[in-house]
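Missing here is one protein chain; the remaining ones are kept as they sit in the complex.
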């Protein structure tokens, strides 16, 4: 059996052009921190290990790599130095070592696999992913002769002939694990910037009589993210991929350009999505359900034949069963809606559990917070909670109970009971005129007072 | 007088690539089922009859054709067979027969008319709409010689010379009603798929000494919808047309790319529409009205100089007069708002009738549903409904009446009366400290209990 691959993810770049306190590789793309995209892509290779190379003190980046090991690159001395930093964590590994970049999140598992497979077949010491660019000017060029990669020439060092080469260096490499220590150790920093360039190992390997190869991929997969504008470009690419995959799977979207998917959004066939829906991470939606326009949905399993929105917001920790209706201006947070339950208008259900076939009236608030603790509201099956009610948690409304409209419920309502928590109406005939005269006079007086 | 045209709409395709339980031609485009677009386009020709050809058991598709006749194609034996299926329903028709496709909804009445007129002028037995494509590879080619259409060659049957022809078959045909039976009857299925191809009738007609012609149209009009992705493309084309027509008519739109119109949306000149507005079917808006950002509007006549939104949702059966204000997080359902009435903040008005110049306070709910029936709320003119009120329907608030804020109104309020349905305030001085200490202790205890 072939020895498995190891993946080194370089994540120590400074990212100053982002102008952000957040480390660059933690900026979100399709609902995930950037680095997670490369990690998930790498994981699908089933590597023996993954090693992150991070900057000193980047605790949050280290955490994003967990449970994988990270090595700290003490000083920013170039990509060759960064790769060398990972050597300790690679001790004992003999298979290919794939070196990828946390800030180039668009690479696919298929492309990674192709590089590794080509290196294995060619018994290459080094393999490099390249791409043909319409405008190769800014990139290093891959100089291939007789099917072998001869060297990588930086753009500024290219001679006239090399400048015409359109085959560019992506930076992604596969290095023979048995040779990686020797090859990286041979890189020198005798250049203006005093940096160790990983690209030098191609010429080093060839000089030592090893094989080096280049494998072509699609330019799009290698786009790096160094600025907010490039982050936007990467987001657009990811969204295009996710939307196309959803359409292909039979998801209906009125205007996919206005549906923002997370990398892990799972939508069944025949889910219908209106314009302007944002999915945060952790959402699955069952067949036949509809998400109408203007929804913001995150961290929830939604069942089948359920209708959400328009203007609904679902927050993490929620679970919405089949045939549920969640209507406009309704917020769910950490709330379970049982089969066929309804909350159709202007309601806040937080930390709640609503039983099957129950109806939550318009304007209902589950009062889950008292300034100190968060408390649960439990509504049994087939209950009817009247409009504009306040359910002051912790509180239970029993199965089949009725809460009358406008009630403040502070005590549990037993199953089958009717609860009132509102005042009786008092109507004073012919009094509106006098009231209005008073209000009008008050407004006029205030206006006069303001003028003074 | 020329004999009128008949239109045959082929709608029996399986649509498996949609991966949907809904028949393909019923998927929505610009707020209408796909097939309705072709039907409305055909109707403008004032045809003597329209005949739909549908798959067995497609009741919903048949219903979409009503009041037009449909013929059931028992087995999917090709377009020629489908057209033949309609012959019974065409009995007695002598004028031209236009054959169009329910899943090609972008064709215009003007293009249909041009084909029919050209056929009449040329006394053609068959006329075919074609288009010049940049990439003709997938399409059948129209082979024209000396101004006459000789035959249609399927892409896979084309020889080298024919492959270079860029004039492609749209599938849309006009067939002489006096000849259609004979021509369709002559189509054979001696091909690999054992299907009857409608395209064969061109060569059949020519062999019989008849005239056949081709008429050029715009490729965009002939795009078929076979997948979710193609549905998206068709939606984009329709939206582009609708938006351009609205701008031309003097409608202002901040960002038309985020305004979704229905095919029947009627907007007067000087209507202003913010970004992110979705119009469902059945909306008209009068001059000078403004629909602010983030609105979802369907089935409502809106008057002049009215302001809607942002974040308003209007559902079918509503009628909003002139100079009305509907503000943020307000939902109307089957509700009439009289001239100058206002509901500016967080309210649900369902099955309601609000009189002219009345003011509905923030947070007001028309409690229209009791779990069994839906009931109406009627508010007279110049009434004032205080904030956070619940109007428990069926209920009437009379002209000029005042409902005080926070009231639950269960009984009619006479004109000019003031209604209270709330408790009197009780203030307990210096008690917040003790209350908070209690709440804090409760939260701490719960936290401790959780840890265990």
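A and B label the chains in the order they appear, each numbered from 1.
Please note the rule applied: a residue touches a chain if its C-beta (ideal position, glycine included) is under 8 Å from a C-beta of that chain, and two chains touch if they have at least 3 such contacts.
None of the values given here were measured: they were computed from a predicted structure.
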Touching residue (missing chain; options A:55, A:272, A:320 or A:392)
A:392
Which of these touches the unseen chain: A:162, A:195, A:218 or A:296?
A:296
Among B:63, B:208, B:269 or B:441, single out the residue that touches the unshown chain.
B:269
Chain A, residues in touch with the chain not shown (by the definition above)
18-22, 27-28, 227-229, 231-232, 235-236, 239, 258, 260, 276, 278, 294, 296, 311, 313, 329, 331, 346-348, 350, 363, 365, 367, 369-371, 384, 388, 390, 392, 400-402, 407-411, 413-414, 416-423, 436, 439-440, 442-444, 446-447
The missing chain sits against chain B at residues 244, 247-256, 258, 269-270, 274-276, 288, 292-294, 310-311, 327-329, 345-346, 359, 361-363, 370-373, 375, 384, 386-388, 402, 404-406, 422-433, 435-436
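By definition in this document, only the chains that are shown with their structure count from here on.
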Determine the centre-to-centre distance between chain A and chain B, using the mean Cα coordinates as centres, and give it in whole Å.
33
